[in-house]
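Have a look at this one before I ask anything.
The complex is shown incomplete by one protein chain, all other protein chains being positioned as in the whole.
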Amino acid sequence: MIRGILLSIGITLISLSLLSITSPISNTIIVTKPYCISIPSTAKVIAIMYENSTNVTVYVKIIHGNFTKIIRPPCTIMLTHGKWIFEVYNETYPKISYRSINETIIEKNVTIIIQKTVNYTNIVTTNNATYPIYVRLYIKCMKILKFQELSEILGIIMIISSVFLYLRKRF
Amino acid sequence: MMRSRNYQIFSVIFKERFREPTLEFIIPLMLSSNVFINAFYERGNFTIYGIILAFIPLISVSETIAFALALRNIIFVTGDHIYRGSIISFLTFPIKRTDLFLMMYFSDVITPYIIWLSTTEAYILMSGIPVPQFLILIYTIGYFFTENIILSIALTFKSAGIATLLSSFIIGLLFIFGGMLNYYELTQGYHVLGITSSLNPYVLLLYEAVNRKTLPCIYEGITIELIIATVTFFFSLNKFKRLEI
Partner (left out) sequence: MIFIENLTKNFGGKEVLKGVSFEVKKGSITGFIGPNGAGKTTTIKIISGLIRKTRGVVKVLGEDPWDNPKVHEKMSVIFTNLVYPQENTVEEYLKDIGRIYGTDITELVDEFKLRPHLKKKLSQLSSGLAQRVQLVASLIKNPELIIADEPTANLDPPARIEFYEEVKKLNKQGVTFFISSHILSELEKIITDVVFINEGKVTFQGKVEKALKEAEEEEILLVVNDPEKAIKIIGGKIEGSYIKVKGKVRDIVDRLDDAGVEIISLRRSSLDDAFKKLSNI
């Protein structure tokens, strides 16, 4: 019984260490509040950030451990093992403002001052962001076991032990 | 070295339930079926929600196997001995009935649980997935709750068919309708959620995962399950001690 159990567990461990889930999964998350995701060490994940096409530019703050970065979407990053936080940092948008200017025209020795209203574009930056960002998580693959080498070694040891026990019983 | 008599009797009982190649088949199956934890975890964007889904009985293959193995042992091995009269061989061993019952209980119920626990914990360790131990506790209490009910039924109704049908019906009713009741309670107001959570605590766990809120009444449910499991265990022990063949 022990021989059979060792052999079957050994084969299972080796199989699990070689396997991974390779069918990709894609999810889009709408980020309005800070979004946190913990990436395991066994997964390969890509995050694609984008905003909707308005005249507003949203900046994203990404925090990962001690690392903080402000980026402007669209942007693609590889998510490594650990905790990642995505939050909307600020947004900028052009604001059309109006002002009055005095324009002086000299005509036939007469100086005429005309008051004109002109518009100008002002870039406004605000931390009270109202527009969301979109984070598309693309999970490429996920390994089954974290300690692959260890399970392979354990599996091989178990198989060898079962063979050894079998031979000992036989001879 | 001459092993003790009780050990030899236990060995006879154990070997009868786990002849070759039962363990050679069950242990790797339970170990490998835990890949669904990875799949659900990945699908759930690496959140606790996916992990909880993976640990719901009937969805989790290894939990279902452990439950089914214990049910088979109780109804179709121990129960079968009682229904056919071959329990006489064991009752005429030089051992107290209480000890015999405990040996049978260990082989029938505790061994499948130990196999499930060790394969699951080993898998959690090797995969690195952060499974909260609370899920293990929930399944443990639920497992003994259901298996002790099945044992009481098997010892009360001396027929394998009746025991199987009645057990499946009662456990299925509790789990499925309990889940529906919990859902209703969660959406309509928590009137008796503490009591209904004992029937199917997984609905509450999913609620906690989705809403990121903790529900203290889940502990009431676990306590009720534990009490029922204990009462049914002692009921079965008493029934076995007074068994007349």
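Which chain is which? They are A and B, in the order written, and residues in each are numbered from 1.
The working rule: a contact is a pair of C-beta atoms (placed from the backbone, for glycine too) under 8 Å apart; a residue touches a chain by one contact, two chains touch by 3 or more.
Bear in mind the structure is a predicted one, so any value in this text is a computation, not a measurement.
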Given the contact rule set out at the top, which of the displayed chains would the hidden chain touch in the full complex?
B
Given B:A68, B:I88, B:I114 or B:V210, the residue that touches the chain left out of view is B:I88
Touch residues of chain B, complete complex, unshown partner:
2-3, 5, 8-9, 11-12, 16, 81, 85-86, 88-89, 91-97, 241-242, 244-245
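The definition used in the following text is that only the chains that are shown with their structure count from here on.
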Using the touch definition from the top, list the residues of chain A that touch chain B in their complex.
1, 4-5, 7-9, 11-13, 15-16, 19, 21, 25, 27, 29, 37-43, 137, 139, 142, 144-147, 150-151
What part of chain B is in contact with chain A in the complex they form?
18, 20-21, 23-25, 27-28, 31-32, 35, 38-39, 41-43, 45-47, 126-130
